[in-house]
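Missing here: one protein chain of the complex. Every other protein chain is in place.
Moving on to chain A:
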Amino acid sequence: MAPTDRTGSDPRVTEDETAGDHLPPSQAGMSPAAAEVGAAERGEEWAREAERQHWLKSPLATLILQRMGLSVLLLFAVSLLIFVGVEALPGDFAQTYLGQSATPQAVANIREQLGLDRPATARYLEWLGGVLQGDFGNSWASGRSISEQIARRLGNTLMLAGFAALVSIPLAVGLGMVAVLYRNRIPDRLINALSLAAISLPEFFIGYLFILVFAVNWGWVTFPSTVYDGMPFGARLEAILLPGLTLVMVVLAHMMRMTRAAILNVMSSAYIETAQLKGLDAFRIIAKHAAPNAVAPIVNVVALNLAYLVVGVVVVEVVFVYPGMGQYMVDAVTVRDMPVVQACGMIFAAVYILLNMVADIIGIVSNPRLRHPR
């Protein structure tokens, strides 16, 4: 699958930055007064200074800080793309909003009312300032505050996605291990074929299949999955059971295939072959040799795949008429309510970038070559 080949834990990156490491703090600029200080005290100070420098210059910290800085930069660029890029596209909001038969006067009025007559840069800065303070402005369609709506819906979406993540992660890792353990035998082939099929199924197909079987034919759960404020936790859990399971199906297959690949990657390295040739039994090889090295790529894969949830949740919410962010965004797109679309797009992109950053940082932290400066 596409995102497997991402790098981010490349140890070579740090080489030029850490080349001048480990020199004690420069003594050249020391004042005569400092030289008076007792030798013991000075030594202690040096040690502390060296430790501070050491932490600052450790390639690990540098890499992580770099990666975080990159994410902030990326978020900024995305906001620019979502606001200005959309601005540059052809199509007049006011015209589409009112329809083809609108008089020029009405179009001009609505442009003024929405503030579209002001220059784009001013509007962008104002919008960005608001976003940084958690204010996304008002919806064009309803005129109400977007932040209020999002505050209510974001929790719903996070709960749904969190449920899916909680179920799918252990399942994916477990199945991935089973597939590797029985590699090229029947369980592996079965898991492989099923996950290939699951990847190919569109989210809405799985969703409606579940609804037809579980809600309509068997009557186990209710449809649509409405949740409201002050709903008891148990009832809420029951409501998100079906959409949650659909999401699990969507993410599980991707995650499992990549977990399998990550474990196989470790298993096909030379030291595992050595362990096999030494005559160690399979359990010892996996527990003592493979697992410590496989944990990092697996965690990385999991974090990366949680990003699929961002896209999956949009469709699943529409299928199950679930009041979350995805439903909000799709509704806004159909009526061309741009402030809402931009706000939702920004939030989804931010979550996606955050998850990718976490995946990369885990990849960096778990690389033992970067933990100690050379």
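As a convention for this text, a residue touches a chain if its C-beta (ideal position, glycine included) is under 8 Å from a C-beta of that chain, and two chains touch if they have at least 3 such contacts; residues count from 1.
The rule is short, and it goes like this: contacts and distances are computed from a predicted model.
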- Note on the structure: Name check vs UniProt for the chain missing from the figure, options "Dipeptide transport system permease protein DppC", "FMN-binding protein", "ABC-type quaternary amine transporter" or "Proteasome subunit alpha", returns "Dipeptide transport system permease protein DppC"
- Task: Check each of A:Thr103, A:Gln133 or A:Asn217 against the chain that is not shown and name the one that touches it.
- Result: A:Asn217
- Message: In the whole complex, not just what's shown, which of A:Val78, A:Leu158 or A:Leu181 touches the removed chain?
- Response: A:Val78
- Note on the structure: Which of A:Ala122, A:Ala197, A:Ala235 or A:Ala287 touches the missing chain? It is A:Ala197
- Message: Please identify which residue in A:Ile146, A:Ala161, A:Met329 or A:Ile364 touches the non-displayed chain.
- Response: A:Met329
- Of A:Val178, A:Ala261, A:Ala291 or A:Val365, the residue in touch with the unshown chain: A:Ala261
- Go through chain A and note every residue touching the omitted chain. 2, 5, 74, 77-78, 81-82, 86, 89-91, 93, 96, 196-197, 199-205, 208-209, 211-212, 216-217, 223, 261-268, 307, 310-311, 314-315, 318-319, 329-330, 332-334, 336-338, 341-342, 344-345, 348-349, 352-353, 356
